[in-house]
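Every protein chain but one is kept in place in this view of the complex.
Showing chain A:
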Amino acid sequence: MINCLLAGVGGQGTVLASKLLAGCALNKGLPAHTAETIGMAQRGGCVVSHVRIGENMHSPLIPLRQADLIIGFEPGEAVRSLAYLKKDGTVLVSAHAISPTTASLSNSVYEAAEMIDYLKETGINVIVIDTDSIVKECGTSKILNMALLGAAVSTGILGIGLSDLESIIDEKIPEKFRELNHKAVKLGAQALAGKGA
């Protein structure tokens, strides 16, 4: 049983990413279940996807402290979901923060660095991905999810390989977006390799 939590903000593509991971597992003959916790917000709200791969799962949601990997699409959301992480689990996180839509109304300043520092101070395995450079190279922030997936499968934690991810993209993503998605996956994988992980 492998548990992977994807934490982000509405509009970042967490839900699609979770479906692709589950699709990879199903293609390998492994049972996979997913579930989302989404509030009332249509855009900009917290979105958490739970992906559970393997036998003997019952709850649609991952219990606290049972996630092998947290993919943080956004530093603050990675911190928010940290209670789900196993003691020896890994957090893979995008360095790019998304300010809450209400930040302008309050005076709270939200800094990505503070979140990343906190993650590192907790002593868990943290891999920070410089998604800004990947987004720049691809020309759109819409591929953030693919870049993170490329990095995530390359950790080896999920039991899913890059080739599995590439075939599910060919299977599920409309042709006109495929090339760009493959590129983002590759850049994500390279970003991880650059970390020496």
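Structural remarks
Definition applied: contacts are C-beta pairs under 8 Å (C-beta built on N, C-alpha and C of every residue); 3 or more make two chains touch, one makes a residue touch a chain; residues count from 1.
Keep in mind that, in the parts below, contacts and distances are computed from a predicted model.
Considering only "ABC-2 type transport system permease protein", "Energy-coupling factor transporter transmembrane protein EcfT", "Indolepyruvate oxidoreductase subunit IorA" or "Succinate--CoA ligase [ADP-forming] subunit alpha", the record for the omitted chain gives "Indolepyruvate oxidoreductase subunit IorA", by its UniProt protein name.
If you put the hidden chain back, the residue from A:4, A:17, A:91 or A:115 that touches it is A:115.
In the full complex, the hidden chain is touched by chain A at residues 9, 19, 22-23, 26-27, 29, 31-36, 39-46, 56-61, 63-66, 76, 79-80, 82-83, 97-106, 108, 110, 114-115, 118, 122, 141.
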